[in-house]
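What you see is the complex with one protein chain gone and the rest in place.
Each chain gets a letter, A and B, in the order it is written, and its residues are counted from 1.
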Amino acid sequence: MAAPRRKALVAHRRATRAKVPTLPPALAAAVRAHVREEVARALAADRRSRVTRGANRATIIVFSGDLDRVMSALILANGAAAVGMEVSLFFTFWGLGALRRGTIVAGDGALSRAFTALTPSGLSRLGVSRLNFGGVGAKLLRTMMKQKGVASPEELLALARESGVRLVACTTSMDVMGLSPKDLVPDIEIGGVATYLGDAADSRITLFI
Amino acid sequence: MAAPRRKALVAHRRATRAKVPTLPPALAAAVRAHVREEVARALAADRRSRVTRGANRATIIVFSGDLDRVMSALILANGAAAVGMEVSLFFTFWGLGALRRGTIVAGDGALSRAFTALTPSGLSRLGVSRLNFGGVGAKLLRTMMKQKGVASPEELLALARESGVRLVACTTSMDVMGLSPKDLVPDIEIGGVATYLGDAADSRITLFI
Partner (left out) sequence: MAAPRRKALVAHRRATRAKVPTLPPALAAAVRAHVREEVARALAADRRSRVTRGANRATIIVFSGDLDRVMSALILANGAAAVGMEVSLFFTFWGLGALRRGTIVAGDGALSRAFTALTPSGLSRLGVSRLNFGGVGAKLLRTMMKQKGVASPEELLALARESGVRLVACTTSMDVMGLSPKDLVPDIEIGGVATYLGDAADSRITLFI
């Protein structure tokens, strides 16, 4: 027994002196075994927290005001919420049309009043990106979806709200278009690029639609 | 020697009693040095596993049916596969046109037959998003690409298959358009939003094209 103890003491003394301390080999091995176990536990917890909390997010910019693209965004958002992800939809530019509450003319000046009058005011007035033919395409798409039992855009938006999807309207776009919160459907958050970046930097899925 | 040993014993006794145990300082320093080494090793392995296994994936939604955008998706997919990433392409909505097998009219009802007749059936019939002029733009683009030795869209799709890129057609879109697997080129997977989310949540690159 004496030998290992003496060695341990020598090592201990060296450790007290030396810059990088050392342990007697057996003790070091024991320590390392404990460390490995603790580290594995900590890493697993870290991974779990990344998956289930912060980083389990999808953040989608809805830039387009086309019915087909807005629907795609809503279907993805509801799907992600259904599997337990946190979801944020940022409506910007033409995408704001999907959130307008139906008033044909809105805005705070001549230009924005002209602009809003020329752009769709609400989900029900969005056209499709192809074959729209003045709204016929959008009607055709809605009919085909209804025949196949797919939820309507309005139902998809309602579902997104119920599922806790964060709906944010872009401050800058609203400002440029002269829109105020009262021009949008109720219960929409207002946020800027910083709000978007906060959610996006924490997301597994980031899309621009 | 006596002093440090007595201290160590006192510390040890305290450790056996105390809720948060302590080590004699030199031993603690030695332990920490070992810990740091083990932790660094574990973190490096964790990072490597994140890079080389699960998270080394690119998942791209091909929503657009424009030749230029579909080609961009294929070029990115092949590039990512070439550097060793796992790649998934999800074709949805107009993007399905790139996978149709050339039958002009398809679908299971009057509406979907009209719809499919009005949309491109296959890569060779896709137009470009700008300057298309009834297909002239697409031909121009193809000629310019050939002159510069860039692979054709058909070659890019074949390469993607060979490189093991996962090609998935969106169930919901197929259903809405009345398309069945026999309307698509062979060896295309069929999958829904859940399939997409499974791959996307595990990806470093997520795009909507």
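Throughout what follows, a residue touches a chain if its C-beta (ideal position, glycine included) is under 8 Å from a C-beta of that chain, and two chains touch if they have at least 3 such contacts.
A quick note: this is a predicted structure, and the numbers were derived from the prediction, not measured.
Novice: Touching the left-out chain: which of B:105, B:144 or B:158?
Specialist: B:144
Novice: Where does chain B touch the missing chain, residue by residue?
Specialist: Against the missing chain, chain B presents residues 9, 12-13, 15-16, 20-23, 28, 31-32, 35-36, 39-40, 43, 56, 58, 68-69, 72, 75-76, 79-80, 83, 85, 129-131, 140-141, 143-145, 147-148, 150, 204-209.
Novice: May I ask you to list the residues on chain A that touch the chain which is not drawn?
Specialist: Interface residues of chain A facing the absent chain: 1, 4-5, 8, 25-27, 29-31, 33-35, 38-39, 42-43, 46, 61, 63, 65, 92-94, 109, 111-112, 114-115, 118-119, 172, 175-178, 192-194, 196-197, 200-203, 206-208.
Keep this in mind: only the chains that are shown with their structure count from here on.
Novice: Once chain A is fitted to chain B on CA atoms, what angle does the rotation have, in steps of 5 degrees?
Specialist: It is a rotation of 120 degrees, to the nearest 5.
Novice: Chain A to chain B: how many Å between their CA centres?
Specialist: 17
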